[in-house]
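All protein chains but one are shown at their positions in the complex.
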Amino acid sequence: MDRDQPALSASGVDKVYGKGDALVHAVDQVELEVARGEAVAIVGPSGCGKSTLLYLLGGLERPSAGTLTLAGQRLDRMPESGLARLRRHSLGFVFQAFHLVDELTAQENVELPALLAGASPRRARKRAQELLEQVGLSDRAGHLPSALSGGQRQRVAIARALANEPLVVLADEPTGNLDSAATTDVLRLFDQLHENGQTLVIVTHDTRIAATADRLITMRDGAFVDETSLTGGSSRTLAAMTGLQG
Amino acid sequence: MGRLLLIYRLVLGDIKRRRVQSALLVLMIVTTTTTLTLGLMLHHVSPDQFARTRLATRGPDVVAEVGPAPGSSRPAAKQLASLLHAPGVAATAGPFPIAFVQLTAAHRISVPVQAEGRDVAPTAVDQPLVTSGHWVRTGQAVIEQGLADSLGLRVGDTIRLRGRAFKVGGIAVTIEQGFYPGTIPGLVWLTHTNAGQLATPAVPLGYILDIKLTNPGAALTFADMPALNALGSATPNEPSMIEPWQGIRTDDYKLISLNQKVLLVGSLLLSLLAIASIAVLVGGRMAEQTRRVGLLKAVGATPSLIAAVLLAENLLLALAAAILGLIGGDLLAPLLSSPGQGLLGSAVAPQLTGSTAVIVVAVAAAVATLATLAPTIRGARTSTVRALNNPAQAPRRRPGLIAVSAALPVPLLLGLRLVARRPRRAVLSAASLMIAVTMVVTAMTVQHDLAATGQRRVPYVGLFISTAVSSAAHANHLLIMLSVILVVLAASSAISTAWAAVIDAQTSTALARALGATPRQISAGLTTAQLLPGLAAACVGIPAGLLLYQLAGGHLNEASPPLLWLLAVIPGTLIAVAAVTAIPARIGARRSVAEVLRSE
Partner (left out) sequence: MPLQNASRNQSQPEPSSGYQLRVVQEVLLALLVREPSYGYQLQAQLQLALGPLAAALNGGHVYVTLNRLEKAGLVVSTRVPQGDRPDRKVYELTTAGDERVREWLADTGWPKPAPAEFHLKLVAAAAAGIADAVGIIDAQRHALLLGLRDAQRAALGEPDGSIAGLLLEGVVLRLQADLRWLESCARYWNAKRGS
């Protein structure tokens, strides 16, 4: 894939549910381009369609209209098997509900994407161990999800999302089910990933997560209503915010 | 009143929301109730028809017959004369002439028959009872009931005997010989003149004599008397026969009992399938229902209200299924009855009696209650929070299987892990499939038994052996129908089981898809998860089927199908299971991943 090509893009994307009077535009004519290494946060009130948009971007849902590309390939026309294969190496997904497999240990959970992609058990295990170390959970590798806290589970899920070195990591309300302390852990992790050059698209209603992004997009009723760039600025502003001045 | 309305709304709402699951549940229960209905209905077939017919037709105690002897010096009729005044004889009728001819029916079917010449006036011994039409007239034939049913002949049809046209004037029953196709050739009555006209120099007339004894019980000894045997031994070229009425009854009952055996075995198996399906049903719904109980508790419903809601929903579905099952059984049963049995009272198809209906409805209600009890009790015992969060048995962890599966290709990995995670469901699937395999194997065995027996039947008249028309043919037909029905029911049960398993694995497969598994891999994984129980089912079902046949009264040494056939059941089962799982798997794969994962 060309270096200058955006990691993913959406053009004229629509998603409608229902019909007639009950027609709902979950996503309404969205245009988006995410460059490699960029971190984009999408915020908005509940039901504004941001999660739907994320699933569309990841090929987990089909658009009603418009084009979607991931890693330079058109998603909207691809058959299900092609999408699955594309997801293997181009996409890592982090869910609000974690969706870890209950009867597998943390390590086995992180191994799963590699195994599904056809890697040997040994390679998958090695990669899983590396990733668990990266997220700081090496000592919990043998624990079942039920023995982990919410924050730890989400970190395992993030490790899993990174298993196949994806081009993009999509996160749907990653801290939605977490308390403040766990949110900080996950926040730190996303910050690190961003610094390492991982392309991120995060849907959230938590402004703390949103503040880690390069770009913040606000959605309402299925459409983008605002876009802010968060690069630049200085801590002088911070001091002013806290009322410490002199 | 308000409570009833609330219950009604809750029940209807839930059914509407889970349309597919409700339909599956109804399907499974319908399978159960249909099989049960059939089993009960078939059980009623077989009153003592022979005795009734014997009484009504003034049946003979002994029948003596001398076959045609071309070029014989002694006229056949004379040979029978010595029996007219033998000791123990109370009355006789005949000797009546018999012509051996081919009967050709309108649709070009041609079978050998013996055409008996009879008086128009009734005789004291063996007066066939006309069940439709009238007795012999010139130019008209009366057909034996079994023969008429087999050929589909009715009063008014035209038949040809040795090329001569006759109108079918009537249909009658007799016990002079066993009914067709239990005994061949079939029997047809004509006037004396007409019968005489059918003889040729090559095949002259034979003669038959009906004898009534003073002591009917002595018929067997009578038939063994040396003097009579002399009838046949003197000239080997003159075929002859002396048949006591018990022998004729045996002939008739061989056919009836064969049919009955088939039906009995069938009804046993059907009932077993019913029970197995119930177990699968109740077991499969547990998790979901426990969660509902938790939910209702959490919103403040009293235990009695919860029980009422669950019971109402289960009852509603079960009763709907019961009615469908009764209708289905009623529609299918005639296919399994035995029309064409040439005895009184046998032309009637099995009836759907009130008691059958009551039993079926009761069973359906029992299933509903059982299915309600278990989760209600469980929900009452567990705390609400646990019931909500942990509705199913938490999936078991089997480190060995997990490690092993990691090294396998993706479909096997998925399949093995799916089975490992819900072993109980796998066991239930295996049980339900095992019943199906058992049925197929038993059906195969009965079929094989018939084929073997059919071939050993001794032909009556050397000149007219026809293997195309054997006594086994009808039972065979019966068996084929039964097998088809069993297979259809087994298939529907297998489909419901597979579908339920696919739904159960929804989240797992959606996650796998999100992580990069293709629909084909998912489909193969789901199939694999069903194949393992299928394999177990096949291995256990084969001996079980043979055992069941034995238990139902068959003779295994003669009847056992060739080993190769039996072994072929294994791959056959696997292919069937794979096919049946592929459909819901494919449909499940179309659902968008997002939809499944978001609803969790």
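We call the chains A and B, going by the order they appear; numbering starts again at 1 in every chain.
Criterion: a residue touches a chain if its C-beta (ideal position, glycine included) is under 8 Å from a C-beta of that chain, and two chains touch if they have at least 3 such contacts.
Bear in mind that the values here come from a model prediction, so they are computed numbers and not experimental data.
**Q** Identify the visible chains that the left-out chain touches across the whole complex.
**A** Answer for the hidden chain's contacts among shown chains: A.
**Q** Under the stated touch rule, tell me which residues of subunit A contact the chain that is not displayed.
**A** Within subunit A, the residues that touch the unshown chain are 29, 184, 187-188, 191, 207-208, 210-212, 216, 223-230, 232-246.
Going forward, only the chains that are shown with their structure count from here on.
**Q** Note which residues of subunit A are touching subunit B in the complex, please.
**A** My answer: residues 51-52, 55, 58, 60-62, 80-81, 84-85, 87-89, 93, 95, 97, 99, 101-104, 108, 111-113, 115-118, 120-121, 124, 144, 146, 160, 164.
**Q** Spell out the residues on subunit B that touch subunit A in their complex, using ranges where they run on.
**A** Per the touch definition, subunit B meets subunit A at residues 394-398, 402-403, 406-407, 410, 413, 420-421, 507-508, 511-521, 589-590, 592-595, 597-598, 600.
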